[in-house]
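Working notes, structure below.
For this depiction, one protein chain was excluded, whereas all remaining protein chains were kept in their positions.
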Amino acid sequence: MAGNTIGNVFRLTTFGESHGSAIGGVVDGCPAGLTLDVDFIQQELNRRRPGYSEGSSPRKEEDIFQIVSGVYLGKSIGTPIAFIISNKDQQPSDYAHLEKTFRPSHADYTYTQKYGIRDPRGGGRSSARETAARVAGGAIAKLLLNSLNVRVQAYVSAIGPIMLAADYRTLTLEKAERSPVRCPDEETALNMISYLETLRSQGDSTGGVITGIISGVPPGWGEPVFDKLQADLAKAMLSINAVKGFEYGSGFAGASMIGSEHNDLFEPRQGNDNSQFIKTRTNYSGGIQGGISNGEDIYFRVAFKPVSTIMKDQISVDEQGHQVLLEGKGRHDICIAPRAVPIVEAMAAITLVDHYLRATFSKI
Amino acid sequence: MAGNTIGNVFRLTTFGESHGSAIGGVVDGCPAGLTLDVDFIQQELNRRRPGYSEGSSPRKEEDIFQIVSGVYLGKSIGTPIAFIISNKDQQPSDYAHLEKTFRPSHADYTYTQKYGIRDPRGGGRSSARETAARVAGGAIAKLLLNSLNVRVQAYVSAIGPIMLAADYRTLTLEKAERSPVRCPDEETALNMISYLETLRSQGDSTGGVITGIISGVPPGWGEPVFDKLQADLAKAMLSINAVKGFEYGSGFAGASMIGSEHNDLFEPRQGNDNSQFIKTRTNYSGGIQGGISNGEDIYFRVAFKPVSTIMKDQISVDEQGHQVLLEGKGRHDICIAPRAVPIVEAMAAITLVDHYLRATFSKI
Amino acid sequence: MAGNTIGNVFRLTTFGESHGSAIGGVVDGCPAGLTLDVDFIQQELNRRRPGYSEGSSPRKEEDIFQIVSGVYLGKSIGTPIAFIISNKDQQPSDYAHLEKTFRPSHADYTYTQKYGIRDPRGGGRSSARETAARVAGGAIAKLLLNSLNVRVQAYVSAIGPIMLAADYRTLTLEKAERSPVRCPDEETALNMISYLETLRSQGDSTGGVITGIISGVPPGWGEPVFDKLQADLAKAMLSINAVKGFEYGSGFAGASMIGSEHNDLFEPRQGNDNSQFIKTRTNYSGGIQGGISNGEDIYFRVAFKPVSTIMKDQISVDEQGHQVLLEGKGRHDICIAPRAVPIVEAMAAITLVDHYLRATFSKI
Partner (left out) sequence: MAGNTIGNVFRLTTFGESHGSAIGGVVDGCPAGLTLDVDFIQQELNRRRPGYSEGSSPRKEEDIFQIVSGVYLGKSIGTPIAFIISNKDQQPSDYAHLEKTFRPSHADYTYTQKYGIRDPRGGGRSSARETAARVAGGAIAKLLLNSLNVRVQAYVSAIGPIMLAADYRTLTLEKAERSPVRCPDEETALNMISYLETLRSQGDSTGGVITGIISGVPPGWGEPVFDKLQADLAKAMLSINAVKGFEYGSGFAGASMIGSEHNDLFEPRQGNDNSQFIKTRTNYSGGIQGGISNGEDIYFRVAFKPVSTIMKDQISVDEQGHQVLLEGKGRHDICIAPRAVPIVEAMAAITLVDHYLRATFSKI
């Protein structure tokens, strides 16, 4: 009810404030027998680290993934997998000047209104640091998806006004990970980096868009009414800090198309082994029809707003309602999108695994 | 788990297939003491009826709202409010030719894959007819919101390529209801109608966009991590048939802005009664910060794909995997957006009421 | 949250007040492909009817089970199975004198305290009439269990001080259904009937005990911590009106045993087909160890308090807090246990089916 858990069968609960002793999570509902590849999980966490990309904050967080329970001799045993990620870099002094001030477009004001009390150190629970626990939980989900040959990949398709408009099927997605801004097109990536450098010199920030692709999902995942697969994906994405929008398949652009163009015609196909199956000629549906996967790629786009913390002075209001001047200082990302790629993948993976498990009891 | 329920405290469960005896729903968790204005609920249902707008199907459904339980002497008594809407217009013969065929971009194929069995009459459970139960449940939610002075309004801001770009604050929203396409700008509405007429003559369909506004929400509604207010709104919207995208506040456009422009600066204000409160100078945040309402308007946009049923012949595949020709006949809407306005409002209202009730135990 | 739903994967939501237009329910999560034997469901409802046993009320309720959704050509299709049972015998005039009075040991006072409003006709939602919807939902669960060779049976093992102490394994359980008090031992049954006749002449009532047996459950059903199989059974039973206690296996008597006697020793066994399996020599565990079924019979006992409505005058208090005299009149059961047998079975079946479905994703 307080909303710190996501998923129905595969459930991730996260906990922890930015500058408390640790953050962490509990994965409940992971089937027994899964090999918990801790190196892979750690590697996923490393992908989220600041300092990794051009547009990131200099804070050196070492996010060490530490399993507390649920694993025996390297395998999941069906019990809750709890994990801890210690907060090494606790610098509460940095935030003393913010304790009584509501930063613009942060959660300071709304937390105070809701709870009457808040942890002002680095945004407390509202900090994007919470997403490290999502990445760890998502890595466990990915391990399960791997065993099903389902793959989740994301890349940066826009930073500010610099956009990569190409269809994902024309790109070499593996290149994204080698790019400091996680954009698989090298020329666009250079333009993005150049734009970020300009913003850095101005003390400003920007937003971005991440494109995600889920391939290998068989037909039949998703519940057809309120828990449509796309509905749960949308919720998962909009639950990420700074996300302002989600679209899948044809998305907003599809709204201006006509039906005879947008309809994905079914076609019979024959596999290498002579098996018969059905494909769609186009995939404006984005791999989901009636809330249920149809076997085609699921693809979607997620919009992130500009980072709220900027290196410019801004007016604001303190807890007494007095106007104050907020100095632009401290650590920050110029654009969150590059770091958010593993977060988007994690949330997609968690959503998919949950629906995979839910689909097991659709029929007798 | 099968996903026919939405909400946590205020919960709507819907049931029913398009051509079964009835559809209906159960609202559980409505507080006792609410006056159940049945006329209002019926009026909301009437707003969803086909035949109401230019771009709608000629089927004359009379959706009569009938309360089964949970109301005594006109008031809610805290027990489940069950309701039934009979299916008057059962025409199973219309659908005989579809029984073994998977219509393009419908749910026929995915339901068959998931369940191994399906009700082929009018799409069965996947029919948009299910949304009548949402509108009824949403009407109950609206009655509760009314008592809190919270208002939910939506209008059509695009049909195909015809868009109303104006900021919602410059429009007279009440005009939408008087427009056959539920667009509050008369000139744009005429263009939309003209476009729909062209499509009708071609036997084609199109998509559209609905803009929603929720005003009067006090600060403090929403749970800050996975159940962010925008996350639950996104899920609610993406759970509507044909929706391809959701954005709120600055949305996708916000991704290309810079932080110093996008940040909503707080300002102290004084009410007529000399009370002090805080407002933001701009509202790119869309009334939600850190997943919690901040007292400003919540506004969002929802994209609908073109209607899948068109009056043109299309190739498709039958259950045996053979290519078949699907004739373009039967009933259909040219664009679902005008009829979907009350559905969008209903889903928003249900989400808001649920978070209102959840917010009651945030602090001691 | 308002507690009108039970189950996690197989979920039953009930609705309806005793003297509203109907009661009913929604089963969500029933796998597709189950043959919905409506005659069987109706037969189960008939078993709950008053007038069936000696100790029952003369009201002739005809509980006609009517499916609204979720079934096509006689089979479940994976969508919610909604059903309605009309209230034929609405006699609100009978209850006029109770409208402002709190009947002793009924829910009148607590509902008023909780909701500020109540439906006084026949106890409204608190009436045992609600259990008809449970029996219908339970019948669907039984149909699914039948396909798995799991059998749920219950019988009356005590009415007031008249007890049947014999071990259930020494009884011919089928005899219970032929007994007017649902006791499988004929001599005890006669004593029970005689005791009920005495109470009837005195205008008094009594309580009773029901014993339940679930056979055929394979090892591995149940979740080991909070949702232990026995914990969910206990909740299911205590959620039935008038139930005061639950015990399973050795129960309260087991508390005074010693470990060397109580431990159920494992023994290897060989099946007719030479298969190897494991049995326990005794079954004090009641078929559940660590919250998970072990393949032995699950058996339990449920205690019911005396019926609160009696044909004697009693003092009570009205809504204004004034002492009033409550006349003993109206309809009532002398002992609810015989009619409650199908209710106990229904709640057990719902609990078991839910755990069967949950167990499907315990391991990869």
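We just call them A, B and C in the order they show up, numbering each chain from 1.
Basically, a residue touches a chain if its C-beta (ideal position, glycine included) is under 8 Å from a C-beta of that chain, and two chains touch if they have at least 3 such contacts.
Because the structure is a prediction, the values reported are computed rather than measured.
Student: Check the options A:R11, A:K100, A:R200 or A:K363 and report the residue that touches the missing chain.
Tutor: The one listed residue touching the chain not shown is A:R11.
Student: What residue numbers in chain C mark contact with the hidden partner chain?
Tutor: Contacting residues on chain C, toward the hidden partner: 1-6, 8-9, 14, 102, 104-107, 109-111, 113-117, 125-126, 130, 158, 160-161, 163, 199, 204-209, 219-220, 222-228, 230-239, 241, 243-252, 254-268, 276-278, 280, 284-286, 288-295, 301, 303-310, 312, 314-317, 321-323, 358-359, 362-363.
Student: State which residues belonging to chain B touch the missing partner chain.
Tutor: Against the left-out chain, chain B lists 1, 9, 29, 31-34, 78-79, 144, 147, 224, 357, 360-364.
Student: Determine and list the chain A residues touching the chain excluded from the picture.
Tutor: Within chain A, the residues touching the omitted chain are 1-2, 4-5, 8-9, 11, 13-17, 20-24, 26, 28-29, 32-33, 68-70, 72, 75, 77-82, 84, 111, 114-119, 124-125.
Following the convention adopted for this analysis, only the chains that are shown with their structure count from here on.
Student: Just give me the whole-number Å value for how far the CA centre of chain A lies from that of chain B.
Tutor: Using C-alpha averages as centres, the distance is 26 Å.
Student: Please report how many Å separate the Cα centroid of chain A from that of chain C, as a whole number.
Tutor: Centre-to-centre distance between chain A and chain C: 46 Å.
Student: So which stretches of chain B touch two or more other chains?
Tutor: Chain B, residues with two or more chain partners: 1-2, 4-5, 8-9, 14, 111, 114-117, 125.
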